[in-house]
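The complex appears here without one of its protein chains, the remainder shown in place.
A, B and C label the chains in the order they appear, each numbered from 1.
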Amino acid sequence: MTAAVLAHLVPLVAGASAVDATTFAVAALTVLVGAAGVIFARNPVHAALMLVMTLFGVAVLFVEQQANFLAAVQVIVYAGAIVVLFLFVIMFLGVDKQDDLEHDPLRGQRPLAYVLVGLVLAAMVVLGVTTHWDTGARSVAGVARDSAHPQSDVAVLGKSVFTTYLFPFEITAALLVIAVVGAVVLARRSAAEAQGDDRDDAEMGEDPDGPGTTGSGGPEDGMPAYDGDVQEVTS
Amino acid sequence: MSVDPKFYLALSFALFSIGAVGLLVRRNVLVMFMCVELMLNAANLAFVTFARKLNDVGGQSMVFFVLVVAAAEVVVGLGIVVAIFRRRRGATADDFHLMKG
Amino acid sequence: MTSPLLATDPLFAHGVHWPELLIVVVKVVVAFGALLVAVMMMIWFERKVISDMQARIGPNRAGPYGLLQSMADGIKLFFKEDLIPDQADRVVFRLAPYLSILPAFLSFAIVPVGGFVTISHHTFELQVADPPIGILFLLAMSSLSVYGVMLAGWSSGSKYPLLGAVRAAAQMISYEAAMGMSVIMVVLLAGTLSTRGIVLHQSQTFFGSWNLVRTGIVPFLIFFVAITAETNRPPFDLVEADSELVGGFNTEYSSLRFALFYLAEFMNTITMSAVVVTLFLGGPDGPTAHVPVLSWLIPVGWFLGKTLIFLFAAVWLRGALPRLRYDQLMDLGWKVLIPVSLGWLLIVASALVWHWWCLVVAAALAVLGGLLWRSVRVGAARMADGDPAGGVVVR
Partner (left out) sequence: MLHAAYLLPLLPLAGFVALAVIGRRLGDPWAGWIGTAAVAASFVVACIVYAGLLQRSGQGRVFTQVLFSWIPVGGLHVDAALLVDPLSMTMVLFVTGISTLIHLYSIGYMRGDEDYPKFFLYLNLFVASMLLLVLGNNLVFTFVGWEGVGACSYWLISFWFGRESAASAGKKAFIYNRIGDVGFLLAIFLVFSKTGTVVYRGPHGIFAHLSAFGPGARTAVCLLLFLAAAGKSAQFPLFPWLADAMEGPTPVSALIHAATMVTAGVYLMCRINPLLSLSHPAQVVVATVGAVTAFIAATIGCAQDDIKKVLAYSTISQLGYMFLAVGTGAYEAAIFLMVAHAFFKGLLFLGAGSVIHGSHDEQDLKRMGNLRRYMKLTFVTFGVAWLAIAGIPPLSGFWAKGDVLTNAFARFPALWAIGLLTAALTAYYMSRLMALAFYGDDRWRAAVGDRRHAGDPHESPWVMALPLVVLAVLAAAGGLLSLPWHPASVDPLRWLGPVFGSNLYTPRQAASTKWVLSIVDAVVAVAGLAVALRWWVRRPDHPALEPVALQRSWYLDDVFDAAIGRPGHAVARFAAEVVDRVVIDGAVMGVARLTRSAGAGLRKVQTGYVRQYAVGIVFGMVALLVYMAARAGVVH
């Protein structure tokens, strides 16, 4: 099947210009290396950095496909906010220890994962690359580029979001507010919890279950858990 | 002439699969989160690709919403991680199996 | 059809050949060199002005007026031993300084320094790049600048740098929002995300058409405060805070890597001053005369002059203001700048689409905001009193 896929793909390369082909190749490589880095990096911080790398690759691919605005937003939101938040939580909780990647306590989990995801990939490639799955149906949002009235992608996207998708837009705004409130509630500790902190720790010591304890950085594990300012950040 | 959309789709599939593998294999909750982000990015890439291929801005709009929802998801998810960590001093997903039947 | 990557700049309208490539390379090299020199001058400038404010002399040994002092410091740092702590994460430790300096330089790439120059039929902008989403690029870069600080602090494997790094992350994310909001008002007025478009939009009449006036002075003030915090300049330099954190995120750094952080900080200051000028003071806009030779230098002169004002202001703030406490810093960001910028955004947007009901909406929102503010205050007071109804204690 691989041969069939390749035979299908090779003629397609010829059409692309050198600049675009190079850009795509470099960006794709960045994406894949970064993604592989995320799942193979033992240290969560390294994984986060690899994630940033992937995000950059995706952003470049967005630019390649005339989605300038989304590329910028991708960097701002993902790299600038989400991954920073990841890093912040990693540092804040002090879970930046090496993960054990050799053994998996769940028997059969790993081979099962590889086989299943391999099947998923194969099916998707069959569906998306080698078949014509395009039904010809279009969304209600309108065309992205109208050669009669050239507009920047920001204008087109903005019009789409603020007219066709106005209601979803407002809903997502509400969703964000809800998420913020939820995060504040989650991250705050109640007075009782704050007082019962020591008891919690004592209980932790004799906690019988928990197959893998890697990454659980207690206070004695070197780097102290810094828990001072979470309210300000997550709120 | 830019690169054929099928390459983008193939890349998107690969990225999605890597994310899925990571989600199944990794035990660190935060890394699992990152793998979810990888999968979301794969979906976004596919959306943008289709938006270009079909000359339809709907795909780009969808990416916009996916970004917003991803941000909300991460905020709440990390809040939950922090809250759990307070109780159980660990960020390993396998530690949290109190809900077993 | 040209590649979508290159279709945005008029320089590449007729395809990419070696003259265009040469022009781009020259622009990049000139900008980078100019920035490096500017940083050296800035360091000297800051030390001189501070010492003047503190009624002392300042550097005066190396070169005339001590002008080469920075050069001397740089050489000294270059020859020092490069230490990497035992606990450090070596890869990230090495990577961090570059992550720090890269966004600072890249941000400068979108700043229009002057008008257009034509050399042998090739007209190009005095600007390294003019992407159609320049402002978003700026925001992206400024949000990336936190990486250098965070990773440096974390990878040092030491307590104080980590504290500095976590502080930096919180601080920069906090002020990002207010900064973006004030930029949005400028974008609303200009109707474009391109920095050159914004500059052109301000260039109808001198001063009166600047965004400083057009948006009301409030967004400008917010933006200025926000970038001061973003660049970790005093009085928001809690990331370094030598009295609390020894030296902040870069405590464990030495030699050339330390110099890179130093360079990045000052480069950030210069870049952000240039951005303020671009966004709010019309960039290179100013009265020009038709001089036969080198008339393109006049706008550049205007640009440099305006930027210098902000550089001086940055130094002045450092000399005049004490450092904020951390909670004050967060209060200022979340409870003052963001609400004010949101409110002002409403006002600007209402003015743009002027309808009578905009006033009603604005008034209603103001009342609502006031109520919300009041309820938050009441809640905070209750919690401070230990009222069991509050139930939640802020640590």
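The definition used in the following text is that contacts are C-beta pairs under 8 Å (C-beta built on N, C-alpha and C of every residue); 3 or more make two chains touch, one makes a residue touch a chain.
All values reported here derive from a predicted model rather than from experimental measurement.
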Contact list for the unshown chain, restricted to visible chains: A, B
Identified contact with the non-displayed chain, of A:29, A:123 or A:140: A:123
Missing-chain contacts mapped onto subunit B: 20, 23-24, 27, 32, 93-94, 96-101
Residues in subunit A touching the chain absent from view: 106, 109, 112-113, 116-117, 119-120, 123-124, 126-127, 131-133
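In this section, only the chains that are shown with their structure count from here on.
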Distance between chain centroids, defined by C-alpha means - subunit A, subunit C (Å): 27
CA centroid of subunit A to CA centroid of subunit B, Å: 4
Shared-contact residues (touching 2 or more other chains) in subunit B: 1-2
Subunit C residues counted as touching two or more neighbouring chains: 3-4
Subunit B residues touching subunit A - in the complex, by the definition given at the top: 1-4, 6-11, 13-22, 24-28, 30-31, 33-35, 37-38, 41, 44-46, 48-49, 51-61, 63-65, 67-76, 78-83, 85-92, 94-95, 97
Contact set on subunit A toward subunit C in their complex: 17, 19-20, 23, 43, 45-46, 49, 52, 63-66, 68-69, 71-73, 75-76, 79-81, 84-85, 87-88, 91-92, 96, 152, 154, 188-191, 194, 223-224, 226, 228-229, 231-233, 235
Contacting residues of subunit A [partner subunit B, same complex]: 8-9, 12-13, 15-17, 20-21, 24, 28, 31-32, 35-36, 38-39, 41, 44, 47-48, 51, 54-55, 58, 61-62, 64-67, 69-70, 73-74, 77-78, 81-82, 85-86, 89-90, 92-93, 95, 99, 104-106, 109-110, 112-114, 116-118, 120-121, 124-125, 128-129, 134, 138-145, 153, 156-157, 160-161, 164-165, 168-169, 172, 175-176, 178-180, 182-187, 189, 193, 200-201, 204, 207, 209-218, 230, 234
